[in-house]
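With one protein chain held back, the other chains of the complex are shown just where they sit.
And then chain A:
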Amino acid sequence: MRAQPTLSVSEWKFQRSTTTKVAFFSRNFWDDRKCFPGPENDARQRKLKDRTSKAERRALQESQRAAKEAARASGNQTFFMPGMWEAGTNPYGSNEKKGVDKKPVDKSGEKDKKKEVVVPEKDKRKDAPAPRLQFDDEQKVAKARRRAIVEQTTETKHRVELFRHLPQFVPPTQLQALEEKYLQNDTMHIHPAVGLKYLTWDIVGGNARCVAMLEAFKEMIRDYTTPPQKVMSRDLTAKINSHVSFLSTCRPLSISMGNAIRSFKLKIGKLRDTLTEAEAKSSLVSHLETFAQEKIILADKEIVKHAVTKIIDGDVVLTHGFSCVVEMVLSHAHSIGKKFRVVVVDSRPRLEGRILLRSLLAQGLKCTYTHINAVTYIMQEVTKVFLGAASILANGTVYSRVGTAAAAMVAHGYRVPVMICCETYKFHERVQLDSICSNELGDPDALVGVAGRKEFRELVGWDESEHLRLLNLTYDATPADYVSMIITEHGMVPPTSVPVILREYRKEPIL
């Protein structure tokens, strides 16, 4: 049994809990095209063609087809076919990808031709993010569930119909089940307790979760040894996939995490074969470290430097919820002696504003605290609004904690400038117009009681009523016209510049 590695991130402030539990993984294959769209899939496909000869591939396909027929004949579909565990193979081909023509895997002769035809198309569409798994498509959900590590008890009884396409909330009671399931098998690699911390919402916030995940990956790389007769890059990618699938089962990945994983896999894919294992490992570890340093820590320093120039004496700054970047901006502005007041607007059920309030009060800032309903009342005194973001999408929409859109809307109505502080690694090519097509559903039971006020027990036993549902959204989409300015490490840009930054600064050769 390996000792549980500790997470050490030095200059990072984020929420942590003191209890940790150990998590284990099984090696499982997760079709990462669903979760991690991007050009590296195409790269991998092409590598497969290079490495195995045509005859070998044909043999593989024949055996798979035979197995499939046998399974179908026996009346129960299995997905375990010979050759499935070969690193890098994807026996389901491009069937899983929605919107692309379904190419049957067992037509061996035509497959190569079709692949060649299809590849240039894919090149064109490389920049468009692949569609995500939609949870109201029953076949795909059933397939995904069969391959999932953790059993998803989707309680369809209390589902809000409008959000059927999103994964329903997984309660942390799974913790027990997870531990029991994976303590048995000792060929599993121990992954740090990051996943379970996400599950219990101990680590919250785009930057925090990403950094914790990168630290976990670093540990994993350090402990990794290539199994014999396996290519390191492919085996490692498979391992990463399995770990990531575990994380996303605990809690759907944030966009910051998704971007980090993409860049990491790209790096793995680019590893030269001539490197020894030790060299490869160290290069990967250094990539992870550079990513965290450059894209997150140093970027935040730059953002703080830019944002602080926008705060003047006598300002009343409003913020919503808790964003670590905004907190750094306010602390720094206060430390260099600017005289201003802060209004912290909070919203249920997470009440994250209280954490920010504590931290600002401890530094001696003058604070006003209120709830989201009173934002129209308080906005008359406010001169500037600083907000954080989970991500900024290609059409300028700010994807952030629920309630941010309301604050931005009211600020816009009162002609108060709204400034979003966001690192560029969180930008995404996806576009979104409303908060419903893509979101994260939180725990509905969190709405039942009110923190600190025991007299509100109206909703206890809400699940007994068939007609009552509780909806706990995590994110919302703020339209770009409410945003005056986005402060990134590359400078202060209007929301219309986001696709430009995506194009210019996020081309693959960066890392």
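Criterion: a contact is a pair of C-beta atoms (placed from the backbone, for glycine too) under 8 Å apart; a residue touches a chain by one contact, two chains touch by 3 or more; residues count from 1.
Here is the rule we use: contacts and distances are computed from a predicted model.
One subunit of the complex is not drawn; among "NADH dehydrogenase [ubiquinone] 1 subunit C1, mitochondrial", "Translation initiation factor eIF2B subunit beta", "DNA-directed RNA polymerase III subunit RPC3 isoform X1" or "COP9 signalosome complex subunit 3", its UniProt record names it "Translation initiation factor eIF2B subunit beta". Considering the full assembly, A:A374 is the residue among A:L275, A:I312 or A:A374 that touches the omitted chain. Only one residue from A:V285, A:M409 or A:A480 touches the chain missing from this view: A:M409.
The chain not shown here touches chain A at positions 160, 162, 347-349, 354, 357-359, 361-362, 364-378, 380, 402-403, 405-406, 409-410, 413, 434-436, 439, 447, 450, 452-453, 456, 458-459, 462, 465, 467-473, 476-477.
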